[in-house]
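Scroll down for the structure; my scribbles are underneath it.
Note that this complex is displayed minus one protein chain, with the remaining chains in position.
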Amino acid sequence: MKPFLKTLLFLCIAGALALPWLSPPVYFVSLLFIVFMYVVMAESWVLIGGFAGYLSFGHGAFLGIGAYTTALLMNHFHLSPLWVLVSALPAGAVAACIAAVIGYPALRLRGPYFALITLCFAFVMELVVKNLDFLGGPEGLWLKAMGIDVGLARGIFFEVMFVLMVVTVLTVRHIEFSRFGVGLKAIKEDEEVAQTLCVHTPRVKLSAFVLSAFFPGIAGGLYAYYLSYIHPETVFNIDISILIVLMALFGGGGTFMGPIVGAISLSLINELLSAFLKAEYARVIYGLLFVVLILYLPDGVMSFFRKGKSADT
Amino acid sequence: MTGILVLQSLISGLMIGAIYGLLGVGFSLVWGAMKVINIAHAAFAVLGAYLAYALLKMFGLDPVLGFFVILPFLFFGGMVLYRYLIFPVMRARDIVVSSMVLTFGCAIIIENLISLIGSPDPRVFTTRYTGKALFLGPFAFQLPQTVGALMALGGMAVLYIFLKKTHTGKALRASWQQPEAARLYGINLKRISMIAFGLAVASAGLGGIAMGFVYSFDPHTHNLWLIYIFLVVILGGVGNVLGTALAGLLIGLLNGLSLAFFPYQWVNVITFGVLILILLVRPSGLFASEV
Amino acid sequence: MLRVSDLSVSHGHLMALRNLDFHVSEGELVTFIGSNGAGKSTLLNTLSGLVSPQAGSIRFEDREIVGMTPEQICGLGIIQVPEGRKLFARMTVLENLEMGAYLSAARRQFSRQLEVVFDKFPRLKDRKNQIAGTMSGGEQQMLAIARAMVALPKLLMLDEPSLGLSPLMAEEIYEVIQDLNGDGMTILLVSQEVHVALSMADRGYVLENGVISREGEGKSLLEDPAIRASYLGI
Partner (left out) sequence: MKGFKAAGILALGMAMILMGSGLSVAAKPILIGGSLPLTGKFAETAKWIERGYRYWAEEINKKGGLLGRPVKLIIYDDESNASKAVTYAEKAITVDKVDLLFGGYPGTAARAVMPVAEKYKKVYVSMGGHMKSFSQGYTYSFGGPPLMGEWWYLGFIDWMKTIPEKDRPKRAAVYTMNNPIGASLLDSMKAMEKELGIKIVINEKYNLPLPDATPLIMKAKQMKCDILFSNGFFADGVMTMRAAKALNYNPKAIVQGVGSVIPAWTKELGKDGDYVFSGTALHNKLKFPGNKKLNEVVKKRWGLPAYPVYFGFGYCWMQTLQQGVEGAKSLDQTKIRDWLKSHEVHTIAGNFKFDKRGLPKPYNYLTQVIDGKVELIWPLSVRTHDPVYPKPHWK
């Protein structure tokens, strides 16, 4: 890496870490909190969707599972709000466990069938939570407000989400170049061939799927607190699942950089458009963005940066 | 008494299921033939419904007839979409993924243009036969639903016959099965794909009108319809017209049965749950993929 | 009838064909032999317009066809029976034949041509409603040739017609090819079965790593010691 880029990256990280303590308008902290959450989600998705080529259309459900687990833990044990930072971890674990239960049979399915079963799973989760009164049912759940200044609270959560994002990105980056990652990519290329190359495909796929549910689970716990009021239609919303996929693909689905670029650029562009344009026009331009991007860079934003390196293959 | 209720639920479930089938057919063909996932398919369906609605309101033209007026526009629109947006990106490494992102953008554009030009209000078709029903013994066939279902069956039959019997239809299938050989024998892939895309969009419009006989619609509705499309297409086998039709009927049947036997709030859970079970038992869908 | 001069084709950075010069005259049976990867299929695909050449010219009946689309070339009467047959596997025999006669000129004469084809391959007539993918390899190859015949070929190009067939079946196919040639059809045959191909052909070309290394009459090439050594294992 060029020293210039290294410095820039360092400055970005330092800037992000310092941001909440420079007392900017809380909105920026919140906005970036959400952006980081999407990076965590899209980055996790890439593990299974990008590397292994198993397009999961239900990944938003793990966010919801995390959010609900945290909210239930907090409300059931009457924990003080700061505990949310701790209870988000078991939320990640619960999401991972559910992913294991779902993934074990579902990962036998290939291509569109896997996409469909994950989509159905996300729907069933939303509906079941809506139907069960002990989970809040159609009313949703409220979380207690933290007893401290709202700016400070947002700041703390921002830092935690930032750390979670860094951990997720580093994990995925590490995996991309590890044996595990190579195994996943082999599965994407040709699963039968991967098997003959001594990749234990069911185990590799399942591990990737479980891991890709763990981080969103934690993020969901933090998100629940951010919202203070959670409802199945908000945290299990199928739009979240689809947005994650789009973000990863927008950036270019096959690498760890793609989702970062996709999640950040899409969130910020959308925010910019809404800030300057009338609602529907903003949406039309947002739609055009996808069309134009694919017309000029059919393989996502990151392919632009890779083009210089190697010839089109 | 409950027996009648069960059968009644089944009847209307099947009729609605047929409409889901039609909605899915075009999507399925385009996916099976060109590996293009057209997320905007449902948006075109909603567009079709809106155009038919406009004709109904302005000229009192029945939506069934209205379809024939808007058919050329939709067909042409589909061809233009293929020629200028889809065809240039066929060079993408993964056309499935790239086409998804591209057409997602198209769907958003269509949704918001409808909202801008019309309004975001929900609409329903009101025709002479709205709110009427045919009674066969104790069973009621709501006329709008029946018309929708007949349109669906008719549309699917036309499409099926077109693919199996006509020269162009056979050329379409040939070019999907063996694109290279098709070119060797003089089939122009680009032109034939444009025709296929135009047909798919036209069938979406017809499906949208049929849906409009059963449900109300607003510019945002396509998000919901797309899910039905996804369900029937994958279950029915990508590219498989008959399979898609049967999958639509199956989903209608499931809905009808669960409405008859379970508390309503669990209906969708049961439908989706059964679909999950079906997929687990038959990991590659109910019917084979083909074109 | 067909005159190719100075033809070069590249796949990315790889030169697949280099400076080919050859011709096929009316009524001839010309064969290209060579090992796997020598560029034989690339050659046929270039002639058919599926691959565009980097340099050179291809003249067919005194018309330059470089730059024409495969559809136009097909319309001129250069018809290829591709390697691996590439039948429309989920369509019936009859439908496959209809697709062979896709262009309107061929379509007008389809019913007459169909009789000719069915005369030649009575087995296809019996099975005209069978799904092509379910037939045996030999029948599929016959269908592939029949499909090309209904396209009204002036120059019929066959790519490895005996690939994957039993020896008996292969022999039958070669008989058919010879027969067609006997009826006056100009044929360009690409094959790895050097012995059979050369003994049938009027003239032959040897393709090695994208270059024509030898050419001559079929019989004389067959006796060429170098060819005997590298292709016939004698």
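Order of writing sets the labels: A, B and C. Residues in every chain begin at 1.
Simple rule for what comes next: contacts are C-beta pairs under 8 Å (C-beta built on N, C-alpha and C of every residue); 3 or more make two chains touch, one makes a residue touch a chain.
A quick note: this is a predicted structure, and the numbers were derived from the prediction, not measured.
The shown chains contacted by the absent chain are A, B, with contact judged over the whole complex. Only one of B:Ser98, B:Asn112, B:Asn240 or B:Ser289 touches the chain withheld from this view, namely B:Asn112.
Within the whole complex, the absent chain has one touching residue among B:Gly13, B:Gly48 or B:Gly169, and that is B:Gly13. Shown as candidates are A:Val101, A:Val167 or A:Leu272; the residue that touches the absent chain is A:Leu272.
As for the chain not pictured, it touches chain A at residues 1, 5, 8-9, 12, 25-28, 30-31, 34, 127, 130-131, 137-140, 142, 145, 150, 223, 226-229, 231, 233-234, 237, 239, 255, 257, 260-261, 264-265, 268-269, 271-272, 274-276, 279-280, 282-283, 301-302, 305-306, 308-309. Panel shows chain B; residues 1, 4-5, 8-9, 12-13, 16, 112, 115, 119-124, 126, 130-133, 140, 142-145, 214-216, 218-220, 224, 255-256, 259-260, 263-265, 267-268, 271 of it touch the chain omitted from the view.
As a working rule, only the chains that are shown with their structure count from here on.
Remark: the per-chain Cα centre closest to the mean position of all protein Cα atoms belongs to B.
Most remote chain with respect to chain B, judged by CA-atom centres, is C. Annotation: 43 Å between the Cα-based centres of chain B and chain C. Shared contact sites, meaning residues of chain C that touch two or more other chains, are absent. In chain B, no residue touches at least two other chains. Within the complex formed with chain A, the residues of chain B that make contact are 85, 88-89, 91-94, 97-102, 104-109, 111-113, 115-116, 223, 227, 230-231, 234-235, 238, 265-266, 268-269, 272-273, 275-276, 279-280, 283-285. Residues of chain B that touch chain C in their complex: 167, 170-171, 173-174, 177-178, 180-188, 290-291. Of all the residues in chain A, the ones that touch chain B in their complex are 55, 105-106, 108-110, 112-113, 115-117, 119-121, 123-124, 127-128, 130-131, 238-239, 242, 245-246, 249-250, 253, 280-281, 283-284, 286-291, 293-295, 298-300, 313.
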